[in-house]
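For this depiction, one protein chain was excluded, whereas all remaining protein chains were kept in their positions.
The chains carry the letters A and B, assigned in the order they are written, with residues numbered from 1 in each.
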Amino acid sequence: MKNSLRIWIGLLLVSSMLLAACQPAAQPTVVQEPAPVEGPAVEDTAAVEQPAAEEPSSEIVKGGTLIWHSVASVQFDPPFIVDGPSFNVASQIYSFLFRVTGDGTAIPDLAETWEYENDNKSVVFHLRKGVTFHDGNEVFAEGEGREVVASDVVYSLERYLTIEGGQPTSDLLANYESVEAVDDYTVRLNLTNPDALLFVNGRGLTSMGVLPKEAVEFYGETWTMHPIGSGPFELKEYIPDESVVLIPNEDHYILPNIDELIFKIIPDETVAAVALEAGEIHYISTSSTTIFDQFAANEAFDARIGSCPWNWYISLDYNSPVTAQFEVRKALAHALDGERVLKAVLGGLYVGGCGTAGPGVPGYDAELCEEYFSYDVELAEKTLTDADWAKNADGIWEKDGTPLAVRLEIWNLTPMPDIASALVTQLKDFGVDAELVQVEFGTWIDDFYGGNQKELMLSNGFCGDGGLNALWGSSGLFYTLGYTNEEAATMLDETNYMVDQDVRDATLREAQEKIYQDYPVLTLGFAAGGEILNAKVQDYQGTAWFLNLVTTANNVWLKP
Amino acid sequence: MLNYILRRLLLVPLLLIGITLVVFILIQLAPGDPVTAQYGLKLAEADPVRIERLREELGLNDPIMVQYVRYLGNLLKGDFGISLTTRTPVLTEIAARFPATLELTLAAMLIVIVFSIPLGIAAALKRGSLLDNGLMAFSLFGVSMPAFWLGIMLILLFSLTLGWLPTSGRGTGPLLDRLEYLVLPAVTLGFAILGLNSRIMRSSMIEVLNQDYIRTAHGKGQKRSVVIIRHALRNALVPILTLLGVQFASLLGGAVIIEMIFAWPGLGRLAVNATMRRDYPVIMGTVLLFSFFYLISSLVVDIVYTLVDPRIRYE
Partner (left out) sequence: MVSISAKASMKVEKAYRPTSPWQDRWRQVAHNRMAVIGFILLGLLVGIAIFASFVAPFDPFEMDLENNLQPPSPAHLLGTDKLGRDVLSRVIYGSRVSLVVGFIVQGIALVVGVTLGAISGYFGGVLDMVIQRIVDVVMGFPFLILAIAIVSLIGPSLTNMMVVLGGVVWVDYARMVRGVVLSLKEEEYVVAARVVGASDSRIILRHVLPGTLNVIIVQATFGIATAILAASGLSFLGMGAQPPTAEWGAMLADAKPYLRQLPLMSIAPGVAIMLTVLSINFVGDALRDAFDPRVLKV
């Protein structure tokens, strides 16, 4: 008797949990009133499209606190920043010679104009006058921010390239010859070869923030905790792993419309989505199609597909006897239906395409998928049987007594496990003895770059320009991993110096085809991230590398 | 007794060396090193010459024992090193996050102690009643739910639907202003332990109540409450105390998942991120801190044993 009470109470508790769970669960199409939101919500914002410039419509309202989302902790010293979250913050604190918009256009920042000289081997930047470093701190007293001049650019660039442990962009590092301050407002950068990537997001000069020498020297070891720049925002407070609080730089040549900018660090994507919905933050970026669809259907939010899709592909171990055989690679390429898998897992965030250069990027080849990576099981089987492979009693392909066995290695980044599970199932259905191996990030990196590759490794990366060279150029990654294609590599190297975009585009495409017809990797397709904003945020134009909140092209503001 | 305490204290540095050595070796043996982990996916673009030079600089090519001894040497000089990922001194990184971790742990422990001990005792005294069964069912819940699941459910209920509490973060300003941020993470953290502790308190209490000397006391005619407090409680508390002491120390280092879900800026996240990035100085720093706390709390618990149950002796 006494113990049966337990069961009833247990049931009661279970049902109350179910109630709690069912309550907030919404069908994706129901519009939800976001909880603590002041004033009338809702705007007629575009839903799922390429980021379009907001019409300079109603009156701009100044003030308010904009709360952005950061998925990880950040650091502030430009030569060491390679991750998005850190650069989002750096974009606000520092001035750069120029900024690049989401669609790849270089717009002025510290440099008002620039021109090429000397056969495109030199670039001369003309600096804006009256830009000052942040004041009101331990280095520059209130009202005494020093003006940014050419020698600051020289100092910053040299430090960027030479500091120990720094990670400057490779194309800049490879081509750098010297930099000089011609006068207080003119900087001349001399390169050994023309650099086609100088103004490309994430390459060239796009990570070089301008720093004041006296601040770096003043703080020494703790400089990383007290960044001082000349950008539109100053650092007010940094609580490691929690938030970064920025306030407008009163002396910036464009005064920010908002009163305060906060980056909230929330590592868990699901919780960040809840915070967005509850109105606690104004922005998240997501790679989950579920979250994306949820907000796309909600008028109080503005969901956009990111502008820089990155590619998903399977890299191969060139030292493995299995993958060394051309027919195996070709067969696997046709036995995998990358499009179907990516569509199922990534939904609307999947944009198609094959190769290393994605849609909209120089070198993009719209026919590559059809020609070399079409999903064609019969063709795959024929490729193998033509090379004397046959299925054994277990239904596994076998040749000379050796069955076709591969391992697919991933790390636990969502959605890798889902994509890989599906791919492994497809391989098994085709008759390959495939096994999924999930490791943690450090191990994966070590295996990938250290030549300990399993037969197959699922990888993603490279959005935008420069990927082809980084992977397949003569100093590219796969070169060091053991894949050689001299002809293509030379072609790619040359494109680094081409300034005529059409010629460069065609050459890249040709080189890419030469590479992919060899099946050195199995390309699956491109997918973008999703950006979701609270509809109150106005004049935001997307992020490819720079988080452009206050620039010559836009100045975000909040509708009340 | 004093001898015993002294001996234990003297062992602490030795044990710390043992623990840190094992961790150091394990991390070094694991594939990957801080350089590759740091570059991450951008390794493809890096200059291999610079990478090698960086490795040399950081002493990563030296044999493991040499590196460890070097670390120890620096440690004795008070130099905990700098983080290889953020280039900030390790002590600064730890100091920035320690208060947050301490806060969360203490809050969770408070919740656990305040609820589990009285509940366990009450359930034992009223064995078979509604309270007893309710408690048991409730404790089963606590143990059957993974922290991240409970955490997100609580966030959905209290932050999104009801709007009473913030979803995540720690807030800024003095503690009293920030209490609302502390509630959900502390409750989630304490919940699973609450169940276990209540049950152990209950079992242990039942165990003791059935002892002869309790019945003797009853027989002597002493009031029930006196019997409980004077005789039963002290002995019943022994297993619980062990558990609490141990739980405190492990909570200090093990609230990682709660910290990730609630974006709580604590040491757990720092330690796990550092481990994934093979950031040795930070890993060692946090391990030292956690182990030190554990060793001290273990000693304290053992001492409390003797106070609670005078029959217990150490040689």
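Definition applied: a contact is a pair of C-beta atoms (placed from the backbone, for glycine too) under 8 Å apart; a residue touches a chain by one contact, two chains touch by 3 or more.
The structure displayed is predicted, hence computed values, not measured ones.
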{"item": "Of B:L110, B:V143, B:L179 or B:L307, the residue in touch with the unshown chain", "value": "B:V143"}
{"item": "Per the touch definition above, residue among B:P31, B:P99 or B:G171 touching the missing chain", "value": "B:P31"}
{"item": "Per the touch definition above, residue among A:V74, A:L110, A:V139 or A:V341 touching the missing chain", "value": "A:V341"}
{"item": "Touching residue (missing chain; options A:V149, A:V187, A:V245 or A:I291)", "value": "A:I291"}
{"item": "Residue of A:V439, A:L533 or A:L558 touching the missing chain in the full complex", "value": "A:V439"}
{"item": "Residues in chain A touching the chain absent from view", "value": "3-4, 6-7, 10, 14, 17-18, 21-22, 24-28, 269-270, 274, 288, 290-291, 294, 340-341, 343-345, 411-412, 414-415, 417-418, 420-422, 424-425, 436-440, 442-443"}
{"item": "Interface with the unshown chain - residue positions in chain B", "value": "11, 15-16, 18-19, 22-23, 26-27, 29-32, 136, 140-141, 143-149, 152-153, 156, 192, 195-196, 199-200, 203-204, 206-207, 210-211, 235, 238-239, 241-243, 246, 249-250, 253-254, 256-257, 268, 271-272, 275-276, 283, 286-287, 290-291, 294-295, 298, 305, 309, 311-312, 314-315"}
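We adopt the following convention: only the chains that are shown with their structure count from here on.
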{"item": "Distance between the centres, which are taken as Cα means, of chain B and chain A, whole angstrom", "value": "36"}
{"item": "Partner chain A, residues of chain B touching it in the complex", "value": "30-33, 36-37, 39-48, 53-54, 57, 82, 85-89, 92-93, 96-97, 100, 128-130, 132-134, 136-138, 140-141, 148, 152-153, 155-157, 159-161, 163, 166-170, 172, 260-263, 265-266, 269-270, 273, 276-278"}
{"item": "Partner chain B, residues of chain A touching it in the complex", "value": "2-3, 5-6, 9-10, 13, 17, 20-21, 23-24, 35-36, 72-73, 75, 77, 80, 82-83, 164-165, 167, 169-170, 173-174, 221-222, 224-225, 237, 239-243, 245, 264-268, 270-271, 274-275, 277-278, 280, 440-443, 445-447, 449-450, 452, 461, 470-471, 476-477, 480"}
